[in-house]
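Data block below; observations after.
All protein chains of the complex are present and in place, except for one that has been dropped.
Chain naming follows the written order as A, B and C, and within any one chain the residues start at number 1.
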């Protein structure tokens, strides 16, 4: 009932699916570099200075071609990098191979089991200390917060609080984490305390991980400074929106080659991800129905001409369901049972619990695997649904994730956040920060030339009239774009 | 060179173009009420309680059918209202007539001269005290900040600072204001001081007025609490965006009946107003070029497929220019001289200084009035351009402004802000406030049923998972929608 | 229960609403000339040659600014023109005044009664013979076929067939026509026979009129050659589609200023007019439902993401109804009674019988006139609907029709058809013809430069490969564009 585990190849300090894919990966990395002007510009600007020189950086972020360019940017500015993916299906094996072949320790392949996934996360955290032991990272690049979670939970355990690891688990994955922590407790006593001592900060990529960080901070449990990269405008209003507008359909097409025109598609949630998803499906000629809990977002959807109703009211009518909410139990087993025959169900939010996948597996529905990441479940009444990527991110599980150009924005924010965390490690507190608007504007600026945009320049007189500096920033912090 | 002054009719405490239009105005107010569920719901909720009972409220806001519904809502919840328009061209005369006929003092007609405009503003401020003198408002509903400006400048003068009223004026309008203040100083000594003493707050409608308020607050000169209604999500992300998406084309069509398909249109500025304007023009089949100073907004425009370049680079190519920036000197006289023959120039930002209208008037170009608010200017080289609404808001000058439904959102925010200012008049400080998110969500909620939206409800379990209350608010304050 | 009849001014051989509007009309004609490059190019090409020199041309076509440019084009190439409108509401009075003032007999004003309408049609047909009698036209420009109908019916009567004029009439308008024919029979015996003798052909503008012509031809009753201008690609695929995409919303906005975003709109019929109407409404953020009888057009609608169902299934859900079918009884009285309160009902097809307007008038619903061409009907249950332009073309009745640029295409076809009919009057038979593709392409070509289009030129080698001439025509006749 789990991901199709692959064996991995490992001739050195890496675990990848097939190291022979490195050449192909390198060719695609070369192509991606042309599409990632922000990262390349940061390399040029900081290469000589090497602001992360010798800094141990652990990354837990989808191991794709785009991430390869991020990794090599971090290395170019001096960092000592180890990497894992943050999703069992999102690794592009040729990207991982190219990174491994270039000598950077990477632990990721498409189709990990959950046990393998968390082992890889630990591998990415474990910098050999040269004496047979391990040091932890000084900085973390996180996506979804799994590294941050693991360290915090490990630290909690070492501080003597065993309540969580001994509690009943709500999911298989939760138990896997607990088992890992127990094993580490035996094998590396005191390890997490030492990790935390060296750890200077985390920059977090995604809505869900950021949400976890704010919760930790509110509870007073956050151990390090955190930069919320997700809420840079050039991240959440770009990657989440324009990235999904491109990659959702890509996932659907590569999975099932389905005609979208004429179909009825339900997009659950109308945040940035939902807005991009709905726009894409409509552009293909699908009729899109939106579900929302938030009256403001619901009104936005209505103003764009989408019908807004509940999932329940669409059952039997809709052909495609996409969850984008960041919440859980959006598509329940009961929903799936009541859907139109051959309905397609997928998720493009960070976690797979938006769809009740476990309940589906245990429902007695007959599972037929069509091809990797595409499964058909046939219910007793004869109706079938298709579940994509086992409910995990469909764009990464069934296609290759967001395209390079938009990720260059997100990853430029990540890199600037890493530089900033290290440079100001002595002044940051254990809180959640957002990058200053000036950096946000700078990230945008780095991407304009590539696509031929020519900015207008304020005159001094105009700037004074507006009460801003000629070179920006131009908007108040509450501006929504 | 000025607006076409109309005579006005006045049989009582009002000045309107033609009181006989009242019946027609009333019919359209009745229609608008069906399209403004937010205001009607507020009436139902607060009518009995009458939270503004006896409160003197001055409004300076486009005197349209929609505003008539706002005025009558304020009256329904107890207020004593006097009203002026905030733009010489934006009054709908049948709306003003209906309001006057119903006994509410209103001072507004389409096509005021600047002198008349500021006199009307003063009229709206002047509540008869029953002894032949005048009291000022206790609350102000402002749009663009002209009432706030007048009171602050009058107060400054009475406090002994005569520097401004005696300085050289940068525009005709500036001189008109100074003349008015000097006249009031003679006729009503001490008036402004008394006004300020009674004044408990202002709620401001638009980006430009809000900008003025923040500047006053930064300079420590703000005399009263102010609520920034513009930056409620249900205002700036609705009225500015969806309102302009409907009313810009409406203004262009009523002015010149021009085919938009196939034309090249330049939208200066890609904020909310620019986004709505560009979307509308593209939907008609125009090819839209965007100009921007802000790299983030510029990148957004590019991601939507708009070409982004400077005004200079479009001269000779573009057929239509629309300014939406809130800045000045966006379209200069030199630009206009270099435009394609028969180019159309208009503005949908708050002030008319986005286009160098004064310079155009003094340029020697031959002006031919086609019909009210539509002028042709022929330059020496034989080329002509069309200037709409003398550079003032084209949607209000040439059409009827935003439609009722979206204004119901904005005006619900206004009404809730007025209620809040009065209820908490003792606790507010002289700062600029934004309405709490709960009210913002409430405004949206009031508009869903009318358009058939059915919200999904969070379960307690889901709400806990998200860390929000079941009934909201649902998003952190930095969320951008 | 009829149109609001206006008195007309007549100091010479014309009947218009107000001759003093001529200056304003002339200014707008000047503007329109810049937007009608096809007609202006035809003037330049044929002015010297004057191919219609002295030819008597009667036009029955919406008397708008655009039509004024057509009329003056026909005059420029030599024709002796008389004109009426083809719809009681579609005349722009300033356009008619300008034409009258320039000495061309025109008989049209906005808001004719049906009796006046048909009298005007007769006036336009009656060329003074200098001896107190009248000659008929040698060519006819028709839109909807009313002139063609009148002559055919008059001729039939003079040939001794009195069955029709003495039959019971299905509508008030039918009776008006019969009364007119009886009057003419008395006043001008033998008139129609003489008219037919001189008549060399008609060019017909619109789908509905063309349909009538094919029916006449099939019945063997067609008396003259007819050119179907409607089915030129540069007419039906431009004016019907792109014209309506601009003018439908214009009509709705000028009538009721209604917010379209968030509304549910039903477009009845998905032909070219329906396609343009649906696209426009969707672009405004309305949710569009399409009704269709033709499975191909229905499938097209579905491929664009429109929901396709029956009018019955939308009652209570939809806010706006637009008929575009060319068929009758699309919106019945029963439909209107069952609609949502405040629903808007309008028609953009040629005839007003798409909506059961007569039945509505006789239903007992209370009619409230809001303003010209906007009526509210309140049913016994308290629900009300708005009927626009009394069910006649909403874009012409409530706004100013299609914009100039697209009409330049249609009218260039008209003009080329008139030239062709006259030049080849001896070889044409009494059939319905379509303009050759070469002329169709020529019309398009005349409009490219104005909007900056640069065509690619075929090489001889490429032309040979395709088997076409380098200069076109490029497509087989069955090509659908």
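We take it that a contact is a pair of C-beta atoms (placed from the backbone, for glycine too) under 8 Å apart; a residue touches a chain by one contact, two chains touch by 3 or more.
Just so we're clear, the structure is a prediction, and the values are computed from it rather than from any experiment.
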Of B:29, B:99 or B:303, which one is in contact with the hidden chain? B:303
Per the touch definition above, residue among A:284, A:321, A:411 or A:479 touching the missing chain: A:284
Touch criterion as defined above, residue of B:43, B:245, B:287 or B:376 at the omitted chain: B:287
Please identify which residue in C:300, C:356, C:373 or C:418 touches the non-displayed chain. C:300
Out of C:67, C:85 or C:236, point to the residue that touches the absent chain in the complete complex. C:236
Had the left-out chain been drawn, it would touch subunit A at residues 24, 27-28, 31, 34-35, 65, 242, 245-246, 249-250, 253-254, 256-264, 280, 283-285, 317, 341-342, 368, 370-371, 376, 399-400, 402-406, 451-452
Against the hidden chain, subunit C presents residues 211, 214-215, 231, 233-234, 236-238, 242, 272, 291-303, 307-311, 313, 326-329, 409, 434, 440-442, 444-445, 447-448, 451-459, 461-462, 465-467, 472, 474-476, 478, 480-481
Positions on subunit B where the hidden chain makes contact: 261-262, 282, 285-288, 299, 302-307
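We take it that only the chains that are shown with their structure count from here on.
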Give me the ID of the chain with the smallest distance between its Cα centroid and the all-protein Cα centroid. B
I'd like the Å distance between the centres of subunit A and subunit B, where a centre is the mean of that chain's Cα atoms. 42
So which stretches of subunit C touch two or more other chains? 261-262, 285
